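Read through the structure below, which is laid out as structure tokens, and then see the notes.
Missing here is one protein chain; the remaining ones are kept as they sit in the complex.
Which chain is which? They are A, B and C, in the order written, and residues in each are numbered from 1.
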Amino acid sequence: MKTEHSEASDILAPVRKMVQACIQCGTCTGSCPNAFAMDYTPRHLWRMVMMGLTDEIFNSLTFYLCSACYSCTLRCPRGLPLTEAMETLKQIAVKENRLVNKPSQLFYRNFMESVRRHGRVRETEFMTLYFMDMKHPFLPFRYMPLGLKLLRKGKLSFQLPSGGNTLDALFRKAVEAEEANP
Amino acid sequence: MDKNGRAMVVGAGIAGIRAALELAETGHKVLLIDKSPHIGGILSQLDYQFPSDHCGMCRMLPMIDRDDSSQYCLRKGLFHENIEILLSTEIISIDGEPGNFSITLRRKSDWVDSQRCIGCGICVSVCPVDVSDEFNEGLSYRKAIYLPVPHAVPSPYTIDAKACTRCGACEAICPTHAISMSSQERKQFRILVVDDEMIVRSSLMEILDTEGYSAEMAESGQKALEKLAQQPYQLMLTDIKMPGMDGVELLQKAKSLYPDLPVVMMTAYATVETAVEAMKIGALEYLIKPFDTEAIIDKVFKVYEKFELVHARKEEVGAVILTGGTAFFDPKQDKNTYYYGLLPNVMTSLEFERIFSGTGPTQGNLVRLSDGKPIRKIAWLQCVGSRDIQINADFCSSVCCMFSIKEARIVKEKSNGSIETVLFYMDMRTDGKSFQRYRDQAESLHGIRFERAKVHSIAPDADAGDLMLRYTDISGKLHEETADMVVLAVGQRPSSAAKLAESVGIGLNSWGFVQTSPFSPSKTNRPGIFIGGSFSGLKDISESVIQASAAAFNASKTIQRATCNVQRAKTDAPLLQKPPRILVAVCVCGNKNPLLRGAGVCQELVKEWMSDPAVIVAEFTDQICSEQGEKSLAELVGKHKPDQVLIAACLPYVYGKRRRELSQRIGIDPLLTEVVDISSLSDSEMIRCAVGMGIEKLRRMEDLPIETLPVKQKALVVGGGIAGMTAALGIADHGFEVDLVEQGEKLGGNLLWLNSSIEGYSMQTLLEETLPKVEKHPLIHVHTQTRVVSSYGQAGDFITTIESKETGVQTIGHGVSILAVGGTEAIPTAYGYGKSSNIVTQKELEEKLRNKTLDPLKLGTVVMIQCVGSREEPRNYCSRVCCPTSLKHALYLKEQNPDIDIYVLYRDMMSCGFAEAYYTQARKSGVIFIQYDPSNKPEVKISGNEVRVIADEPIIGKKIEIAADLLVLAAGIVPNLSNSLTHAFGVSSDQDGFFQEADSKWRPTDSMTEGIFACGLAHSPRSVSESVATAEAAAQRALRILTKNQLSAGRVTAKVHHSLCSLCERCIEACPYEARMIDPEEEKVMVNPARCQGCGSCATVCPNGASYIQGFSRQQMLAVIDAAFI
Amino acid sequence: MTEFEPNIIAFVCNWCTYTAADLAGTSRQSYPKNMRLVRVMCTGMVDSQYIIKAFMEGADGVLVSGCHPGDCHYINGNYKARRRMKMLKEILPLFGFEPQRLRLTWIGASDGIQFAETMRELTEQVRVLGPSQAKSGMVL
Partner (left out) sequence: MAITAKINVKDNDISAAIREFFISVLDTEDVSAILIPQHLPMKKMLMPTLVTDPQKLETADPLAPCFPMNAARLVSRLTRKPIGGKILVVLRPCEIRAFYELVKLNQGTMDELIIAGVDCLGAYKNSDYLRFLKQHGDKATEIFYQNALNGKTEITEGIDISPACKSCENPIPEGADILIGLLGADISNHLMIQAQSPKGEAVLKRLNLSEAEEPSSRKEAVSALISKRSSYRDEIFLKTHEATDTLDKLNNYLANCVNCYNCRVACPVCYCKECVFVTDVFNHEPYQYIKWAKRKGMIKMPADTVFYHLTRMAHISAACVGCGQCSNACPNDIPLAELFRMVAWQTQKAFDYTAGKSLDEKPPLSVFREDEFQEIVGIK
């Protein structure tokens, strides 16, 4: 393998800036509650950012799995904005259309859609939209046990949403802001 | 006393002691002060030090003129004829200028009279108060009257005024009436409590009364003013919301009457803002209701303390050395992910030092304090409070890696290896002489595990008290591990004295440590005030000691003109060879010794002692320790005119200094007085025995002459680099001639090619400033292109032959030698060095950048490899400067051309101390650092002009290949100390060819042979400013000898009965100080009295007593043993 | 019958063990009082003759105590002392002096507690051994 100095790596520039002072101590990885599920540990990911391994980064699940608990940010001895860096990677992935992790993206998109519509998540609607987008006929069955469990605990409601478009304005504003400041 | 000849040393920790001793030994008077009630600073809490893993602090004591100072454990205390020690003393202000400072001191009043206290400790047994003991880092409790350091003398006991309830129990029971706390003292502190609510007033009154203050009440502002008009008060506590005149109005009115009256506002939470306003118009503080009793006591005490500290004292000195030491990071202050203070078995390194100390809370047993369970496994976590930008600690504390290894090694040693130990670290910073081998041994020999990982948090384990640590290893694998105890290697912080420094106009750096001058780390921006020890931050003991000597040197330079060449008159008592005439004085200790109550017993003992013709008088007397007792003893002496005095009393250490005072008073040499401890003896037989042994010791104690050796007050400095030039200048500035010998054509050494320091200070400027001073100095004789052929002699009197290309062979007589021959960059033998013009060393890069033969704009990719040939056998040491140099170069290249890709391949980045900030900066600027393991070194491939570096990237776990336009090798430093040179001077070099110091911590610039010193790179790898510090330290060590025109030996010194000597020379082999040699002409074994320290090794190897120790002769010892069994 | 009180003589080094003994005293550690302390500058100063002499005079136990290895004020006196003690520990037991009667310990300056413990333990051990053979009878 050679280190890459291609122009392509430039799309990582904002993230690199954030994590440049990293000393690879691994506190972030140790702190991360989701690290077990990641294909690259956070530390590994930052290293790849430094090395400009763009393809590997965007083929990875790591940053999608960040649940923004901020443990790493809190503990990082360098004071790096690691959670923010994860978020930025997600944004770049969307923006650069380098989404590999389709389910996750669809999941997010439909989650936000539900939020846009109601100002909160309506689980049933959100999951319905998600299943539709995934175009996977058996997928709903996989979620059955979870769904039933939630239902039993009264965490799921089949009631159809009342009101609507509560956060439309907010979402519009955000899009405008993003367009104004690319 | 000549005020110009005096210096003040502020802070009596190890650096302060060192600085004070250095000045005292050069004949200056020193005032050594400390705000705590004891000397020793933090080291009084640390029993074990790297690298011996024990103490050895006493090796700092003077070796020449040693009878001028104490000759016992430095933890016990210190005295020196030229040092006055003031404890519990703080500086209020420093006015004036170099050579003429006026200093105001404030001393806490002593309730325990150190002259009277005999350290019997009865007071402790009656004290009802328990307070947490700071000596044990709060891990145990002590009383309000206590020994601040369990082993210290004099002034053994002290009273914690804050904790003391003035019950007076100790005062009443003290057998020597040494305690006079005067319960009236607090009564004189009058407090006026103003509140409209009765309940508040009375509860406050009760609190204040219990604390011993005089408190009075007023129920309104008006009443309060009336009271104030009647008599003065020292403090007023007033409510804010009161009917009629409110608190603020009262404050204004009271302040107009008594502008100095401290007023504390009492307020409900709702009116805090008013209270804050009140503070703007003169209120001292405010208290929020409902009251916290502790808070009230605390605030009142603070005011009281000021009231009490009226004993201001003015001192005039020529120079000041601040040795304020260092403080430690409190892990509680931060995010505290390690739950320090919450989980009982998470402790700081300092607390842990107390755990394995014999005077600690567990008496040195390795058990958990929380549940008494024996420890089975300990984990050390490095970089707690260091290298952490989140808490403004972008620095490395420099000492924690080594002290953690030391602690782990001691644990292993104490537990015979049974306790499991693991160190979690990021970079193991072993950046000093012998550190790397010490670390390697810790791993290979002691079985200590080193884990390169940062533990991110600690959680209580299921098993009670155990701790679970989570971390990710280098490959990214998550681990969970349980330990019984976790030790946090807490980093350094500026000590509280930094504020004091700031208040006297000394600048601090951005982390609050004292800022020192670029190339002279003991100088500050205020001339005449110097910094010693770790006060300027992040230093280990050895560097602190070097710094302290350097500070002493600069102080001495400031005040030298007044005192130089002052000869101290030594009165040599005439040698007496007449029958002994011993006076025996037995203290009955206030008739407390039950054994001596019966007059019959006493009479019988006296009778027996007097039957010995050597005893001219034996008497029982009372309280020799008291002023009265001392007087009556002096009278006895005056009456009977004995030649030797034996005192049988209590703890002999109390008499350490007093014996000398007494001796002066009664005109008998301290060596001819003896104190035996009879306080703890169980029967009169034992007393008889002890006194008998004392008599035997004195019987054969001749009045010993002091030998002296003349001194040639001239120095030889070998090596004309910055260290040699600094040392030469320093000595010459003190008025002594110096011969400076340099092998090369030009003076300057490594400064001739260095550009700038990592901080950006120009080496050129340093050279340009120094060179003319050296060359034009009338007392410095520069010999370039000259080498040393041979050197003979002893401290004070050397003869050295030098050979110059131009002037031929020449002989120089001098009193001291300083070896400053420097070091050079090693020549790499790896990574394709020499096979491509694109592969250079750091030095070559520096030169290329200096003469602009390398254009950073033309570079695309630069790779730097650290530890080339270093930190592995045979050169298994860290050269200390290469990592900072790489950072310096990387930052410079990035600055010149931000587009350069720079890769640094390292093992452990040794950016110790403040250099860490540059490491951060380099990372931020985009330099990529890749860690490699010595077992898997980077590979270099050269084909034509192309240099490719292949290395494993451990995090990613893949090989990376970098095409480098430039490969820079950090080859490290090798010393220039040749065998012929060490041979010529009779000094040794260490395994790596660096100068072998007499003791790496306590005598870092001395050789085992007195009078020969080393500094700079010949001593050890170090930066330019660190080299300057060693040069100044070495110069100071040399000045101890040069400032005297003769050296005096100690009384307890080896001698030879030549008529008995068979010349087997075993004594010569046995002498650790090379104080013995054969005089080939006389065919006699000669002792150099200045070198001899009186250890007796020579006497024990001599089978027939031809070699003996004055004061411990065989005859004397056998007689003492004999007396022990009569 | 009163309990046998052994006479023990201790040669202690000025820098470490003597300090520890003092510390034991000041910190009120109890240790047997029938201890004869002989202060020497260094354990390296303790001649084998002193030890033999002590035994000849009827010492029930002899202790030599100094600084820990590496800690010696005089660099290496304690190592030399250890060799000398080894020598005596080979010789004296041949003639019926139990090896437990002759002891070498390292007691550092801050080991006051250890000093007291050592003294107690040593006294106990010697007490168990009973009086030294040199006590009774005539020694040539």
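Remarks
Basically, contacts are C-beta pairs under 8 Å (C-beta built on N, C-alpha and C of every residue); 3 or more make two chains touch, one makes a residue touch a chain.
Everything numeric here is computed off the predicted structure, so don't read it as measured data.
One chain is not displayed; in the complete assembly it touches the shown chains B, C.
Of the listed residues C:R28, C:R82 or C:R127, the one in contact with the hidden chain in the full complex is C:R82. Although one chain is not shown, part of subunit C still touches it, namely residues 48-49, 52-53, 56, 69-70, 76, 79-80, 82-92, 94-97, 103-106, 118, 121-122, 125, 133-134, 137-140.
The chain not shown here touches subunit B at positions 1059-1066, 1069-1070, 1101, 1103-1106, 1114-1115, 1118, 1122, 1125-1126.
Keep in mind that, in the parts below, only the chains that are shown with their structure count from here on.
Across the two candidate interfaces, A-B and B-C, the one carrying more C-beta contacts is B-C. Per-chain CA centroids place subunit A at a distance of 74 Å from subunit C. Centroids built from CA atoms put subunit B at 54 Å from subunit A.
Taking each chain's centre as the average of its CA atoms, subunit B and subunit C sit 33 Å apart.
For subunit C, the set of residues touching two or more other chains is empty. Residue ranges of subunit B in contact with subunit C, taken from their complex: 47, 52-56, 58-59, 71-73, 75-76, 119, 121, 147, 150-151, 156, 357-359, 363-364, 651-653, 677, 679-682, 686, 689-690, 693, 1008, 1052, 1070, 1072-1073, 1093-1097, 1099-1101, 1109, 1112, 1114, 1117-1118, 1120-1122, 1124-1125.
Of all residues in subunit B, only 335, 337, 383, 387-390, 426, 453-457, 470-474, 476, 478, 901, 919-920, 923-926, 928-929, 931, 953, 955-963 touch subunit A in the complex they form.
Subunit A contributes residues 1-3, 5, 16, 20-31, 35-36, 40-41, 43-44, 47-48, 50-51, 53, 71, 74-79 to its touches with subunit B in the complex.
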